[in-house]
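Removed from the display is one protein chain of the complex; every other protein chain stays in position.
In this document, chain identifiers A and B correspond to the written order of the chains, with residue numbering beginning at 1 in each.
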Amino acid sequence: MSSSTANSTQAQIEIVRRPARIQLTYWQGVGRRLRRDPIPMVCGGILVLIIAAAIFAPWIAPMDPYKTSLLQRLQPIGSPGHLLGTDELGRDMLSRLIYGGRVSLLMGLLPITIATLVGSSVGIVAGFLGGKTNMVIMRIIDVFFAFPSVLLAVGLAGALGAGPVNCLICLALVFTPPITRVAESATTQIRNQDFVEAARATGASAPSIIVGHVMTNVSSLILTYASSLISVAIVLSSGLSFLGLGIAPPTADWGLMLNTLRQSIFIAPVNAVLPGVMILITSVCFNLLSDGLRTAMDVKP
Amino acid sequence: MTADRPGPADRPAPPLLEVWELSVRFGFGVSALGAVNGVDFRLELGETLCLLGESGSGKTVTMRALIRLLPPTAQITGRIVLDGIDVMALDDDGIQALRGTKVSMIFQDPLTALDPVFTIGSQIAETIVCHTGLSYSAARARALEFLEMVQIPSARRRLDAYPHELSGGLRQLAMIALALSCRPKLLLADEPTTALDATVQIQILLLLRELQRELGMATIFVTHDLSVACEIADRVAVMYAGRFVETGTIAEVIDSPRHPHTIGLFGSTVHAGTHDGLLTPIPGAPPDPSDMPPGCAFAPRCPRVAPACNERIPELTEFAPGRQARCPRITES
Partner (left out) sequence: MNSASATTERSARSRAGPWNAGEEDRPVLSVHELKKYFRLSGGLFGAARGYVQAVDGVSFSVSKGETLGVVGESGCGKSTTARLLIRLIKPDQGRILLDGQDVDGPNGISVRALRHQVQMVFQDSYASLNPRHTAAEEVSFGLSAQGVARAEARNRAKQVLDFVGLDPGVFADRYPHELSGGQRQRVNIARALAINPRVLILDEAVSSLDKSVEAQVLNLLIDIKNRLGLTYVFISHDLNVVQFVSDRVLVMYLGKVVEIGPVEKVYRSAGHPYTRALIASRLSMNPRRRIAAPPVMGDLPSPINPPSGCRFRTRCPIAEPVCAENEPLLAAVGDDSLHVAACHAMAPRSGHSLAPVPMSRTASASGA
């Protein structure tokens, strides 16, 4: 082929054209894949019902959850007026379960939200800065990590005292270290990739790189992990209430209900187990939804 | 790779490998994608065939199909006869017995092909024990022989080395030793030198040539690098979109390439002779397997395209003894 001057090199440069396609952002793609997956959709539906019931409790609950009736104690399921029976103080189980959902769900979602916000910030900063700063921060986190979470929760709750606010603080403290860990390791992986180096090379400052590059990539990992912790938080808070370290009676809370119905387990086993069933359903649904989210987020190009 | 078949009296021995109408499709039903679309060839003992093509041309899938080393979604059709055995008719045990004994494969990345938790000596010995029934100590002695055959320095010490303790070149040598440990008749090489430095690459290629002579093996070598083909091949088959587009001895194809894709590949390869002026790359990109052109797969990028090229897929015609090309225009020039 003949050689070319500068003008015809332009002609030789291939202008690459392809027909336009409908573009989806990453999150739109995630949403679409999630919608097509049956299991997370079903679990999501169930959770929506449970959460809606909790939100609209005053309008949905058939009876007052605090109204006791010593004559109507431990009525079985299907008794007239009490669809799911009554508890050991004659209070309507269905209403207590609905109201209990408010507290239990709040105790599951709120600490995780706080822990995610705090944990990701600390973890991302530690991961991005690296070096000694990272080491100091992560070793402090490791101290908390060394305790089994239940033990840590019990210890903190015991120190802070019972009550919903303290329970909230204690749970948030328990869940921050694992989220920090995940955020830090994800950030460290991203930090070493070429596109972050390229961003540094174009003169971008560290905060802009963290916001612009790091967060877009680690957020999905953190979100997946955090959503898988929601069920753990619900169970843990129920456990704390069961031990008397969280919610105090007479507030309706699934864990607390398990505790108070404990003595009746041989007399009315079905009633005693009902709050546990609610905890089970909610945790499993959150777990499966989180699994589905992870699958949907995992785009292999 | 002759199209006509002389009778038994003319041919001294049947070829080691014969492949008829090999096709591989991935997926099921209407959305299946054709990775390999009808490949025929023959290979004699002692011969090196090079499958040359860009990524997506189907060369690796073709080679893996010969020992059915493909994921479950792959559907292989066609006939493969290796050393008298019908490969497609074998069951799982049969194909397992075939691999490693009659046929061996070496890969591009030795780090993932070797098990990281076993020493290379034990990996080679295990293969020998598994396929030949020798005792472990005898197998280890044989493993040492092979390590020395591939010219690994300090072979005795390296028997007890783990893969990660060796450099890239040595790992590749260890993998070659592993592949040859049961003296296969056919060696399949999937771009084994692509990831290596120039000085190591030449050592490995020369070694492969020598070993092939010594052991009398046949080799099929997959590469995208023309100069590697020049260095090692006896015959070359250029692939595009899952089909052979040109075949011949390496000298013939290099001296006078006929198919426009081959000519384009030569023109766009940077080599010692191209350092003034610009390269002439092939415009466009390889076709999407889900969206193949109706006629010749290369037509959208071909500088000599004619309306007839888009009507039907051209046949692989033999225009000279041992030389084939899949282009109706070459007979015209």
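One rule holds for everything that comes next: a contact is a pair of C-beta atoms (placed from the backbone, for glycine too) under 8 Å apart; a residue touches a chain by one contact, two chains touch by 3 or more.
Every value quoted in this text rests on a predicted model; they were computed, and no experiment measured them.
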item	value
Given B:108, B:132 or B:269, the one touching the chain that is not displayed	B:269
Touch criterion as defined above, residue of B:37, B:181, B:201 or B:219 at the omitted chain	B:201
Chain not shown: contacting residue from B:141, B:251, B:306 or B:320	B:251
Sole residue of B:77, B:167 or B:290 that reaches the chain not shown, by the stated touch rule	B:167
Of B:226, B:302 or B:330, the one touching the omitted chain in the full complex	B:226
Chain not shown, touching residues in chain A	3, 5-6, 9-10, 12-21, 23, 26, 193-195, 197-205, 208-209, 212-213, 216-217, 299, 301
Chain B, residues in touch with the chain not shown (by the definition above)	54-55, 153, 167-170, 197-203, 205-206, 224-228, 230-231, 233, 250-251, 254, 264-265, 267-282, 285
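Definition applied: only the chains that are shown with their structure count from here on.
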item	value
Gap in Å, rounded to a whole number, between the CA centres of chain B and chain A	50
